[in-house]
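As you look at this complex, bear in mind that one protein chain is not there, while each of the others sits in place.
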Amino acid sequence: MLPVKRIEIIANYVELGKILQGLEKTGIEGCTVIRDVAGTSTRDDGKHDLAMTMLDNVYIIAFCQPEKIAIASEVIRNILNKYGGSCFISDAMELRTTKCVS
Amino acid sequence: MLPVKRIEIIANYVELGKILQGLEKTGIEGCTVIRDVAGTSTRDDGKHDLAMTMLDNVYIIAFCQPEKIAIASEVIRNILNKYGGSCFISDAMELRTTKCVS
Amino acid sequence: MLPVKRIEIIANYVELGKILQGLEKTGIEGCTVIRDVAGTSTRDDGKHDLAMTMLDNVYIIAFCQPEKIAIASEVIRNILNKYGGSCFISDAMELRTTKCVS
Amino acid sequence: MDVSLILSNILNPPVLAFFLGMLAVFLKSDLEIPPPLPKLFSLYLLFAIGFKGGVELVKSGVSQDVVLTLLAAVFMSIIVPIYSFFILRVKLDAYNAAAIASTYGSISAVTFITAGSFLTQLGISFDGFMVAALALMESPAIIIGLILVNLFAVKQEKSEFVWKEVLHEATLNSSVYLLVGSLVMGLLTGESGWEKLKPFTQDMFYGVLTFFLLDMGLVAAKRIKDLQKTGLFLISFAILIPIVNAVIGLSIAKFIGLQRGDTLLFSVLCASASYIAVPAAMRITVPEANPSLYVSTALAVTFPFNIIIGIPLYFYVINLFWV
Amino acid sequence: MDVSLILSNILNPPVLAFFLGMLAVFLKSDLEIPPPLPKLFSLYLLFAIGFKGGVELVKSGVSQDVVLTLLAAVFMSIIVPIYSFFILRVKLDAYNAAAIASTYGSISAVTFITAGSFLTQLGISFDGFMVAALALMESPAIIIGLILVNLFAVKQEKSEFVWKEVLHEATLNSSVYLLVGSLVMGLLTGESGWEKLKPFTQDMFYGVLTFFLLDMGLVAAKRIKDLQKTGLFLISFAILIPIVNAVIGLSIAKFIGLQRGDTLLFSVLCASASYIAVPAAMRITVPEANPSLYVSTALAVTFPFNIIIGIPLYFYVINLFWV
Partner (left out) sequence: MDVSLILSNILNPPVLAFFLGMLAVFLKSDLEIPPPLPKLFSLYLLFAIGFKGGVELVKSGVSQDVVLTLLAAVFMSIIVPIYSFFILRVKLDAYNAAAIASTYGSISAVTFITAGSFLTQLGISFDGFMVAALALMESPAIIIGLILVNLFAVKQEKSEFVWKEVLHEATLNSSVYLLVGSLVMGLLTGESGWEKLKPFTQDMFYGVLTFFLLDMGLVAAKRIKDLQKTGLFLISFAILIPIVNAVIGLSIAKFIGLQRGDTLLFSVLCASASYIAVPAAMRITVPEANPSLYVSTALAVTFPFNIIIGIPLYFYVINLFWV
């Protein structure tokens, strides 16, 4: 088993494309996208986001090698600072199968 | 990057309102809700829950400051003890953007 | 609060049945399934998976006792080696309610 | 009993679709109606029958028949859970007995709708106010269930809070709300609204019902495995009590002088059990009860029984009475 | 003003469904149209009106009326955000003023569709080219909003990149794209395509609109709480500016000689505000603006106002003019 980092990003649907591009640019090629998640946030406007079924959020999960975190954070921070959204990073282990993140 | 706690709650759709209220009461204002998740559980009745498309579960993820965990656990435990559902807590780091959980 | 392991598996929808059976065989009875997640992967074919709405992935989350990880990894690895898909393992704490994973 | 009645019920696209769904599970086919589409279908069906009921109510007006039927409806949904409770207490604890009793006191809208399409096929008419009876019969059983628990089970918690919550759930859950709401919409817009919505609410109805019953077949079949734990007592209860309720129902209908079509619908309301609204409420009212008992019996036994055998059976008995 | 006009607007299944949705939120019922179904309904409605517009345009041909109407449409969607901006600057900063101004310069397709069904109910015809006007009026306001921000707000970032992105969003967002695409499909297939799609795009239309407005009622009511933070100034703006825009719109329509039905639709286009396309674009154009201001005013004030009072009101005024 191999240590990896889990990057979780929650952002508005309209930013999905930009975030996926950002991840790819930093060499993070695997990721999973959950659509139509609802949410509330501490930001002023998000308090009733559950109401906006038309502009739902997406939840993006990407596992990557720990070395890539530094540069990935930079790229993601730039995108989220501009358009809003949250990002959290944590530790995990990858179960090695025939194909792995590294 | 700032250490935070990830709270994951899986519960029946009918309890969503109560859980969101509970979280808000303890000062946890940001959270993300994934609807229509299916599940099995060790409890007697849950074994074939995948069959019940009408009473699907929700998956709630909230990242919060570590200090809030103690009181939040209390509140969530009370709700889940009464209505069922599971809650798991783990560590994560928040990527600081213009708006953060703390 | 009790230490548990979080197992996250992302695989194609057609393998869901086999993975659930595999988990059950190793004594992991609780799990949550999120359907219709999209994804890209480093494997050749997955690059444009976002396009294949008909063969979407599932995201399976199971929290289990740490002792079960060894045997569970074995079983999951066998399935994923054959059919593809990724698996990640991390640490969490369970909030003890009336019913718990152990 | 007349086999041709059962056949004419079964050789019906919606009922055949129900079989097709069950068979898919038994053969382990991966057929599924992906969520949230079953929810959409059920919203559609509730809206369509509510709206049609409202439109017809505005045409017929509120006669004595209407008032008597609604009173009978409330009466049955109060009395059924009470006697069911005492029957169930023979083998079960108070929590589970109360939960199952509530389930059988309430109704299943899909069973009602299938009975309606059975009548349509035979060319027998029924009245719009039966939809009002349907709406009225969903909730009282939930409240009776709560009373039963408070009377016969030892509860430590303060029940005031629960009362408020259960009352809210009983009267404002989405299916009651949509049914009543669309009935009122039908009342307000009448014939002119009907004309415009007809291609949607009337012409699509049969097809959507077919797809919905396909999904119900899948769901019911998956629940059948749960019946192992349920035991023979509950399975017999789940087949016999609908017949008992239907017979009481049709006697009352005969007594208050309903026409044949309405009588079948009233019997079916009495005979059917809820597998959505009540289970949701019971998780709040009696978390001590085991959902696999009350959901599985209603969904995997009573629902298929009514859909396949119950409806033609009750109608056969009605025809005996009416001659 | 004629009360019967308001009533004949309200006693309409779609508008009643809007009320039903709002009421569900106020009564805390758990009614919901689960995602992504509202998206499907909105795709359907856009496709249906686009296709019908195209088919009718091919029948009528491109007359002088068409050209004048389209010019007027572009003119209004440029001029409305400009004067709105200066009105809003009285109380708001440049970012928020620009975002709200754009919102009101653009249009709400559902308001347009509801006005169309209001006309159909009264038996008043309107032309296919109004759909082209609808499509044309979505985007210019977004571009004007970007210009306003660049002129009147201090932005540190290089705006070239934003320009490209905003232009793309403005012209190729899914609702403009589908509307224009289905209009072209209508143009190309004409009467023969219409015959085949009619049961789907025409007969279902009213029912889907009813369900969609049910969802809009839920969404609008949930947004109403946001209005506390919005302040009286913005709420008054959200009611008064549509009236102003509608009156300007109908004057122009009178001037270029449109018929009554088209005039109502044109006024409604001017009066309505966007709550989907523009908010999505504004998150890119002016991330500094607070979305709860521009979404809530458009969705929780202006949209219900237009649906319930605005449409019959504008029509009443038009009738005064036309006599």
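A, B, C, D and E label the chains in the order they appear, each numbered from 1.
Here, a contact is a pair of C-beta atoms (placed from the backbone, for glycine too) under 8 Å apart; a residue touches a chain by one contact, two chains touch by 3 or more.
Quick caveat: nothing in here was measured; it's all calculated off a predicted structure.
Here one chain is not drawn; of E:Leu7, E:Leu27 or E:Leu172, the residue touching it is E:Leu172.
The residue from D:Leu27, D:Val90, D:Val154 or D:Leu232 that touches the chain not shown here is D:Leu27.
Contacts to the hidden chain, counted on chain E, fall at residues 35-36, 39-40, 43-44, 47, 51, 168, 172-174, 177-178, 181-182, 185, 188-189, 192-193, 196-197, 199-201, 203-204. Chain C residues in contact with the hidden partner, per the touch definition given at the top, are 12, 14-15, 36, 44-45, 47-48, 50-56, 82-84. Along chain D, the points of touch with the absent chain fall at residues 11-13, 16-17, 20, 23-24, 27-35, 37, 121, 199, 203-204, 206-208, 210-211.
Throughout what follows, only the chains that are shown with their structure count from here on.
Contact count check for A-B and B-D (C-beta pairs in contact): higher for A-B. Here the chain at the heart of the structure, going by C-alpha means, is B.
Using the average of C-alpha coordinates as each chain's centre, E ends up farthest from chain B. Of all chains, the one whose mean C-alpha position sits at the greatest distance from that of chain D is A. Remark: chain B and chain C have CA centroids separated by 19 Å (rounded to whole angstrom).
Between chain B and chain D the centroid-to-centroid distance comes to 33 Å (mean Cα coordinates, whole Å). Contacts with at least two other chains are made by residues 30, 33-35 of chain E.
Multi-chain contact residues of chain C (touching two or more other chains): 6, 34-36, 90-91.
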